[in-house]
Structures are given as structure tokens and as C-alpha cells.
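One chain of protein is taken out of this complex; the other chains stay put.
What follows is chain A.
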Amino acid sequence: MNPPVLDSAPANQLQNETKLKYQIDYGKAWTIWPVFIWMILLFLLPMILVFAVSFFSRSSFGGIGFPLTLENYSRFFDPLYLKIIWISCVLAFYTTICCLVLGYPFAYIIARSPTQYRNILLLLIIVPFWTNSLIRTYAWIVLLRTEGVINTFLLQSGLIEQPLSLLYNESAVMIGLIYTMLPFMILPLYASIEKLDRSLLEASKDLGAKPWQTFWRVTLPLTTPGILAGSLLVFIPSLGLFFIPDLMGGSKTILIGNHIKNQFLTARDWPFGSASSIILMVLTLVFIAVYIKITKDKQGKDLV
């Protein structure tokens, strides 16, 4: 194991072997150093900076100053902020459950469809996932707002007399989140259902299990890694997507993401905003650690 540095030239360069080694180390320096330096300066250093700022106090001009304090963290136990975390987690949790309930049968259907259609069916799931999430959120606003497509349609068909208020509530935020996150749930579910050995299901059936028993005792346990990976991929980003609550929830729904954004840009309380980000990051890493421990997916490969 060598450090990623330009190793000193070997004393005897006459030997071809040694010369080659020297050159390869040269290659090592040129391939590894740029990424190392870049990620240290623009990923690690900023993270350390946020961590450091979270222990400072807010100065009167909205900057950071002394004394060093733990108050930014203890402030989080104020009922107001605990409620934000609670609501965020509950909303993200509901989003995850809805995605799971909607996505599981769907992933199952695709994984059991004829092989020649499978790729195209999957591609159709990935396509909306590649389009801008902000635009997809906007698409729902076009549908749900008071003068929107759904209300116009219902009014014209005479089903309702007053437009419904579909936007600017928690259900709207949930719809936005589910819509944005659903593909993240379906893809890992599909991967694990597709891997499932069908002979196990047949064996279960031959041994007299009813379909729901086979599902509950064989299919579900064997696809748990997919369920967990999908849940994680939906849950974590749901906590931070501030623009969906911003645009679809009016000012009523405040999630951790919105709270952090507000601390940095509106309240200009950087130390508190930093502490909140650290808490969000620790929360995320705990979830990932639990996931890795349960599934023994050592590199977290199924998540990337």
C-alpha cells in the first residue's frame, strides 16, 4: 500500500522493471491527486467548516462570533424545533410508506412481465425521474391550484360548485414528494424482486402454502434488501427537498430542509443553521449505517 504521492525515483533505473514501476507511480499521482485535492477542498473542508460554525454564536450582524457554545444543538430540543423534526420525519415516513405500497406491486408486475418488455417498461419509469424535479412539482401545481386543470374539469362537468382547495396543504406536499420519489423506490424493489428465485415460490406452493402465505413468508423476506434500499432512497431526500413544501405547501408546512434554508438565507443564523444541517446529516448517516448493518451491503452499493 503506497500513499498517493509521486514516489521518489528508484536509485537504479537501468532495470526495466524498476523503471516501469516508477512510471506507474507517476500515473498514480496524475490520476488520483486531482480528485483527492478537489474533494478535500470542496467537499471535506466545507463539511468541516459547517461542523465548526455550528459551535459558534450568531453575531449581531448575522455573522458568526464568539463565544463557542453548544447552544445551537440544545436549541433543537425546544418544542418548536422538535416539532419540525417530528413533522419532517412523519411526512417523509408517510411518503416512504406510500411509495412502498404503490411501488411494490408495480415492481413485481414489471419483474414478472415477459423479458422482451422489461427493459422498455423500466425505461418508462426512469424517464420521468430524469426530468427536473422542480418542473415535475410545477406540473402538479398546474393540476391542483384553484384555477387548475382538475378544478376546471370538475366545475365544468358540474360535479362541484365551488373549486376545491387542493393546493397548499400537507396532502399536496405528500403528493409532490411521492411523485418525485416513486422511481427511487421502484428501481431497487425491481432489482431485488427480479433476482428472486422462482423455484422457491413454486416449492412453497407445492408444500401447500396459500399465495398470501408464500408472499408473506418467502417473497417479502427475500426482497427485504430492496425494500430497505428503496425506503432509504426515498426517506433521506424527502427530508431535504425544500422547494416542494415551499411551492406546494404554502407557508404552513415547514420541513427540516426549509428550516435549514431559512436559517441560512432569511434569519441569517448560520450557527443554528449549521447545527441543524449536522443533525440532518447525522440522522442520514445513522439510517445508512442501520441499513448497511441489516442488509450486510458493505459498500452500500445498492444505494448508488
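The criterion applied here is as follows: a residue touches a chain if its C-beta (ideal position, glycine included) is under 8 Å from a C-beta of that chain, and two chains touch if they have at least 3 such contacts; residues count from 1.
Note that in this section contacts and distances are computed from a predicted model.
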Name of the absent chain as recorded in UniProt (options "ABC transporter permease subunit", "2Fe-2S iron-sulfur cluster binding domain-containing protein", "Multisubunit sodium/proton antiporter, MrpE subunit" or "Glutamate synthase"): "ABC transporter permease subunit"
Chain A residues touching the omitted chain (full complex): 1-4, 20, 23-24, 26-28, 30-32, 34-36, 38-40, 42-47, 49-50, 53, 102, 105-106, 109-110, 112, 121, 123-125, 127-128, 130-136, 138-143, 145, 147-149, 151-153, 156, 179, 182-183, 236-237, 239-243, 246-247, 257, 260-261, 264-265, 270, 273-274, 277, 280-281, 284-285, 288, 299-300, 303-304
